[in-house]
Structure formats: structure tokens, C-alpha cells
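Omission of a single protein chain aside, the complex is shown with its protein chains in their original locations.
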Amino acid sequence: MKIALNDVEGGLGRPNTSAWPGIAFQTIVTLLVAFLVIAPLLPLMLQAFIDRPLYAEAPEFSLAAFARLFTNAEFYHALWNTALFAVSTTAIAQFFGISGTLLLARTDIPGRRIASAVFFWPLFVSHLVLAFGWIVGFGPSGFITGIYTRVFGEAPWNLYSMAGLSFAAGTALAPLTYLYCASSVKTMDPSLESAARISGCGPIRTLWSVTIPLLKPAIWSSASLNFMLAIELLSLPLLLGGPAGLKFLITFLYEEGIEANSPDYSLVAACSILLIGIISLLLIWQARSMGDTRRYVTVSGKASRQRMLSLGGWKWPLFMIMVIYLGVTVVCVLGAVLLRASTSMISPYVPVTQLLTFSNFQALIAFPEYIRSIVNTALVALIGGAIGTVLIGATAVVSLRSNWPLRTLLQTVALYPRAVPGLLVGIGVFWAVAWIPGLNIIQNTIWILIFAVLMRHFPTGFGAVTPSLHQISRDLDRSARVSGATWLTTMRRIVAPQLYTPLAACFVLLVVHFVKEYASVVFLFGPGSEMIGTTMLSFWVQGEQGSVAALAVLQIAMVAVLLGIFRLIFKVKLYG
Amino acid sequence: MNKLATWGGACVVAASFCGPLLAQNLPDYYPDDYSKIVEASKSEEGVLVYSVMSAENWKPVLDTFKKKYPWIKVETLDLSNEIWSRYYTEKAAKSRTADLIISLGVGPWVDFVNKKEVAVYESPESGKVPDWSKPFPGVYSVSADPVLIAWNTKIVGDQKIDTMAKVAELAAEKKLKGKFTTYDAASGSVAGVFPWVWSQHYEDGGWPILEKVGPVSKPERSGGQMLAKLTTGEYAVAYLISAITVLPKLNNPGVKGIIDWSFIKDGQPLFARGMAVTQAARSPNSAKLLLDHTISREGQIGWGKGGMTPLRDDVTKDDVPFFTYKSIVQDVGGEDKVEVLAYDPKYDSAIIEYTDRWKKAFNR
Partner (left out) sequence: MAEVVISDLVQHYGNVVAIDGVSLRVKDGELVSLLGPSGCGKSTTLAALAGLERPTSGIITVGDVPFFDSARSIYVPPEDRNCGLVFQSYALWPHMTVFDNCAFALRLRKINRSEQKRRIMEALELVEMQAYFDRYPYQLSGGQQQRVALARTLAYEPAILLLDEPLSNLDAKLRERARTWLRQLQKKVGLTTIFVTHDQSEALSMSDRVAILNGGKIVQFDTPQAIYDLPADVFVADFIGSGALVFGQIEATANDLHTVRLPDEQCIAIRLSYSGRVGERILIAVRPEAITLLGAEAQSSTRTLMGRVENPSYLGARYGCDFRFGETTLRIETDLVVRGVCSDSVKAELADIRYAAFPST
């Protein structure tokens, strides 16, 4: 309805207040996100309940797949192993993550600046690279193992065991715990600890009785996050679990769905639904008990100046422990990758210096497939990151800053991919693209890869934007509306400009994840659409460890360079 | 007058040079209408091959193919068993899929043939390849790749382990416990076909030997893995390991002088890699040209250079860096000592039983 109040005065026109552009925008965003998330899940859901592959003629409804699943002894082994692995990995990750937080963010341990930076390095590296690094460093024929054997005799550790696997996985996930807890610790009220110290508590006791209980929400949310991640890890169980004879749900799916002679699609789909269902329940439980804890980028709240706890006589022993921990889990692992990339072989029979070579790096540019995978990775990361950031920004404002009736549903849908392991995203996208009419033009192009990685990491980027969105006062929106702006104009001219920094952080986050990606694209690439992650996996399967290492070094370098550039351009510091 | 004669003569000379360049230098047993296929391929978009080899294996073959038919673009997608599900799904979605499939396996080929996905094509080279390499109409074999026994000489010493029986003997040694490796048939994929074919050679299925070596073995998913760990001493003996993964690397620093190998004299399995043009092919003519090339003499020599084992009789050991079917037969002492992969129509169910028993033997 148009008002005719001021027509007689001074020639002030009326603004164009049509609500249709806003409604159209909200509808399009909802449809796009719904498609992005639901399209890959739909074939997966359907396949579990029919008796033959989706692409076959005249499928019939059947629950036989579930029967086959539940009578499959391997499934139960895998289930048990997965549960055991998830629990031990989470325990290890929490232990080291919390200890790291306390030591590095609350005490005066020397070298904490450098140590906290190094602590984060595993986050920038793909798990495939970490698994590879552990094998090349600490496997039965690894560098470190070789040195240890020469000096001390037989090495006491066995990487190819549940313990070894959990340790490698746990220390890879510890930085996430650190991320959650450190940001919580920094905004903690220091007077709480001071009160304990004044009453006579020593520094360790204070940390234990005061600081840790205050960290409970952060500890719990990081624990549940790590638990879910442990369930869906692919590379570590695949590379380390295989030789140990350990089967996990994810490797069970990988074998049944990808490697098997005639894949039992319905079984794969049934198991996938089960897995997704378990993780969904975990997510719901976490949301109920913890509220909004989806934070990735450290939000700069009011960080009060804190007095560091003095460690006294404990300082140097703890320092040594910290050095050993970071040395083993980060420096040795990544160093092993670098070393392997520069040698043609690891051999206990030939000294390393004789094996140094550039040939691994040369092999990378020798074949067009490998150059393509590097170029494709950059393209997928940058283009996918850009598209993702725009879509995420739009989804954030529609779901959190509008009166769109479907906004809560939209937010739930946007966050749902967290429940879907990367491998299943790939399988789902493959089936969706094959099955939904017209979509098959993106097959074997980088667009199908972008589809998969974007679906997989949508919640990650979304979680980077929403906290900042909450911090923008709604009065800004309201005053724009009252001044005559429609919802869409308000978002465009008022809210979006406040989001430049979080959107930049979202872009960087997406790019880093896309460069590291392998699990969700391993089923999708074709000639011309390979990515570094898939090429690494192919090299690994062929036993070309030198090429895997060279690619890994390249991937790490790409991430480091990108982060450096973004730091300069956007002034965004990822992970505090 | 003189000028005309000079020009005319020059043209004739030029034409006589061009002639061989333009005519495809085809052997005389090719049908006369073969040029139709060649012509038809010019309007196609190139060949998409789904195969299980590597870029290095393909290179010499594709180089010579490009010289023959420079307008044909060849793209290869080298995976493992996934290529079958890709093909079926893509075909059902009516997207572009493989024009030619080259893969190693029994079950998948039987299924493929039963589903009538083979575009039956009588290749002109068909008469030049052994009968056992043409298991089904339209299905040919690219190579007959052996598996070997390879060992780390620094651990095992000077002995030559040239039979599986010897491997079983060594399995009893305490210090070699856990240092044997082979393909992991329990990982439910192509790997199962390696011990399967070997077992076909024995009346008792070879179980007495498998049950001796199984408990001391750590199976791997790929030959590359096996070789890498064999070289570093993590393993001492790798048996039934694919020759393609071993032979090209023998001269690498770190491998040279450490690894030795042998054919399996008490039953040498040979793995014929199947090949066929597909029903869903969008470039069937280009695919036919490629198929013919791979089993032509030139193509087979190319495979040999790429590390595979050619199966044509007219390719000798001197033509290629490694071996040919014939030379292997000679080395192991006769055709009765080799076991070529056979396409058992009951494979799908038989392999399940086999794998179960294999898992028991290997404690998996």
C-alpha cells in the first residue's frame, strides 16, 4: 500500500519499496542452498531402500540392504573399531589440546609465541599429508624409526596399531581443541584465578581447579566436534589402519563403494544413512546441551589483560615436554614429508645424502595430468571459494536477518552437511549428477568438484560469518527500514558492508579447505578434473611415495602462500 | 613446354612422396573398407578410455598412435575397479562415458558381457593374437602380465626364491615372521584376482602353501606399496606381486642391488588384461582404431616399452625392454607351467567362498 502523506510538500518523492526483489532473493537463496545440500543426499537416501542400483530399470522398494548390513560380520567389526578409535582419538586430542591451551595461553612457559603458532600447523595441512608424514617418519621403515633403531635398538612404537593410529589422529585434531579453548581462555575473567592464587593455590592447582572447570563449555563442544571428525576420518584409517588389519566404517564404505568388484550400492547407501544418522544425533545432542558454539575464527571479544601464571620450578621440565611433543607430532611429521620429497627412496641400506634428488618435483611437471591437478586445485579453491562466500553471505542474512518464513529451516539445512562424511558427499554428488536430468553436463569438469567441496564445507564458512552477524546491531537494519529502504536494500547497503572482514575470513577458510580436499572428490574426478588430493591418493596407491611427498610439499606451500597473501590483502588472521 | 614438364615431373615426384604419407601404411591383411572407419573417426570427439594402467604404461603406445592418427585425441582415466560403476552410472545418465575399457578382472568382465555392453567388433588384428586372448566376442586382451616373487637380498641373502614352494619353506623361519607380503584379497577388490588365478593352477587350490605363508604375511593394497616397503626392509619377500610395478623400477637408486626377483616356476600366473569397445561409446570408430593399434605389432611393442607384457607371437624379447608372453613360457619351461587368467562364469559367487577361506588362512 502506498502512502500519500508528503506529496504536497517540497517535491520529496517516494522510494521504491517493492518487496518483490527481496522475496525473490530469499527464494532463490533458499532453493540454491536446498539443492546444494539435499541433491547429494537424496539419491543416497533412496538407494538404501531399493533393491538395485539407482540407474537400473524399475527399482522396487526393499529393506534387504539393511538386512545385509546388519548380518555382515565385518560391519560390526568396523562399528566397534570406529567407536573405539573415536573415543581414544578424542581423549588424546582433548588431553593435548587442553594442556596446550593451559600452558601456552595461561602460563609463562618460555617460547610460547612460537609454540602456539607451530601447534596450529597441522590444521593447514590435509590429513592425507599427515598420515603420509607419520608413515614416512615413524612407520616401520620411516626416517625416525631408522635413526632410533640404529642408535637405541628396536623402536618401541608400532604405528600400525589402534594405539598408533589414535595417537596420530588425536594429535592432528588437538589444534581444534586448542582453538576452542584458547579463545575461551582469553576472554576469561582473570580475577577468578587471582582469587584462587590469593587464597594460596599453587599455579598447577589453580589451573586444575579454577581454569579447567571454567573451560567446560569449550571442552565439551570441541570434544563432540572431534568425536564426529574422528568418525569420518578417511586417510588415517585407510593408510595406517590397512596394514594393521583394522577396518572402520569409513574404510568399509570406501571398499564396498569404490573398490569392490560389483559394488553393493544399496548396502553402501544403507551404511551411509546409518553413519549420517549417528552423526546427526550427535549434532542435535551437542546443539541442545551447548547452544551456539559454531565458531571457527577467533572472535575478538573484550580480551582483558591477564596475568600469566608463573610456573616456578616446573618451567623447564614442562618446556622440554612441550618441545618433544611439538617436535614429534609436527616438526618430525612435516619434516619427514619434506625429506621424502627430496629423496628418491628411504632406505636403511643407503645413506640419505646419496638419495637426495629433485626428480620427484620434476616428475610433477613431466606429465600434463599432474600439472592439471595443480591448476585445477587452484581453480576449484579460488572459484569455489568465491561462489561459496557469496552464497554463504546471502544465506546468513536471509536466515538470520529477515522475516523469511523458512529461515530456521534454511539455517538447519545450511548446517546439515556437518553430519555427512566427506566420502559420502562425493558418492552422493556422483549419483545426484548422474541421476538428476540435465545435471550431467558438469560431470568430469571442475564444476562437479566445486559442487562437492562447497556442499561439504558450507557449514564451515557459515560458522565463520554468523558470530559477526550477531554482533551487528539490529538497530542499523531498523533505522534503514524506517528511512525507506526495503529489506534487500538494507542488506545490500547497510549490513553487507559490515561483513567485509568476516566474509574475507570465510573466503580464506574455504580456499584453505578446498586446497586440502580429497575425500569428497576422490569419486568424482575425471581426466581433466583431477585435484592434488586425488592425485596424491593415486600416487600412494601406485607406491610412488616420492611423488606423493612432492605434491604434499606443494600443497603445503600453496596454503602457506595463500594465507600470507590474504593476511596482506584482507588483514585476516586465521586461527588467531 | 619445358616448364610444364618440369612442373609436371615435380608434381609426380611430390605425389609419390605424399602417397605413403597419406595412405595409412596399413598391413596388407587389413580389409579394404578400413579407410571408412578412419574417415568416420575424423568427425568424432576423441577417445575416452577407462583403464587401470598408469601414464607411464600408456605413453609409448599413445605416442605411436598419435603418429598414425594425429587428429584423434585420447584421454585415459586410470583408476581401479571404480571404472565399472562409473561406466554404468554414466551410461544410465546418458552422459559421456568410456568408449574403450581396458581392465583386469574376471567378475566385472563376465558381468559386462552378460549385460551386453560389449560392442562386438572383429579387429583385423584378431588373427594375429592367441586364441586365449579373445575370451568373448569383441573382448580382446592387451597384455599378459605376470606376477613375480621379489625379495630383499640384504635380508634373505643369496638364495633364489623361484617357486611358491620355496616361499612356503621360508615362511617357517622365525626371523622372517610378518615380513612376507602379497595382495590383500580381503580388501574386496581387484586384488582378489591375483591369488585366485594362481590357485586355479593347483588341484588342491594351493591351500597348503597359502596356509603356510598366510599367517606370516602382511597383505597390502597395491604392488607399489609392496615394493616400497620391500626396498626399505619392512618386508623381506613379496610373492604374487605384479611385474609391472617391479620391473620398471629395478634400476632406480635405492632399489638397484637390493631387490631381486624371479618368475614362479611351479605355476606362473599370467593376467590377461581385457579390452573392449563399449555400447555407450560416442566415438566408436576412434575406439576401434585405438583397439586395433594396441594389439598391432607396433602397439604391442609400445606396451612392452611401457612395462607391460605383449602377447603377440611376432613380438620377440629383443623388441622390448622386459618380456613377452612367449619368452616367459620359455623361461618357466613350457605352456603347462603357466596359468592364464580364465573367465569363470561363476566367478561372482566362487570368489566369495575363496575370499572367506583366504581370510582364514591370513588371519584377517
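By letter and in written order, the chains are A and B; residue numbering begins at 1 in each of them.
Just so it is clear, a residue touches a chain if its C-beta (ideal position, glycine included) is under 8 Å from a C-beta of that chain, and two chains touch if they have at least 3 such contacts.
Computed from a prediction, not measured in an experiment: that's the story for all the values here.
*Asks:* Considering the complete complex, which visible chains touch the unshown chain?
*Replies:* A
*Asks:* What does the interface between chain A and the hidden chain look like in terms of residue numbers?
*Replies:* Those residues of chain A that touch the unshown chain are 1-6, 9-10, 12-17, 19, 473, 475-476, 478-486, 489, 493-494, 497-498.
Throughout what follows, only the chains that are shown with their structure count from here on.
*Asks:* Cα centroid separation between chain A and chain B, in whole Å?
*Replies:* 39
*Asks:* Enumerate the contact residues on chain A facing chain B in the complex.
*Replies:* Contact set of chain A toward chain B: 53-56, 139-141, 242-243, 245, 255-256, 258-263, 265, 344-350, 354-355, 367, 369, 430-431, 433-435, 440-441, 443-444, 523, 526-528, 538, 540-545.
*Asks:* Where on chain B is chain A touching in the complex?
*Replies:* Those residues of chain B that touch chain A are 48, 54-55, 75-82, 84-85, 88-96, 105, 107-108, 111, 154, 184, 187-190, 192, 218, 220-229, 231-234, 245, 252-255, 258, 348, 351, 363-364.
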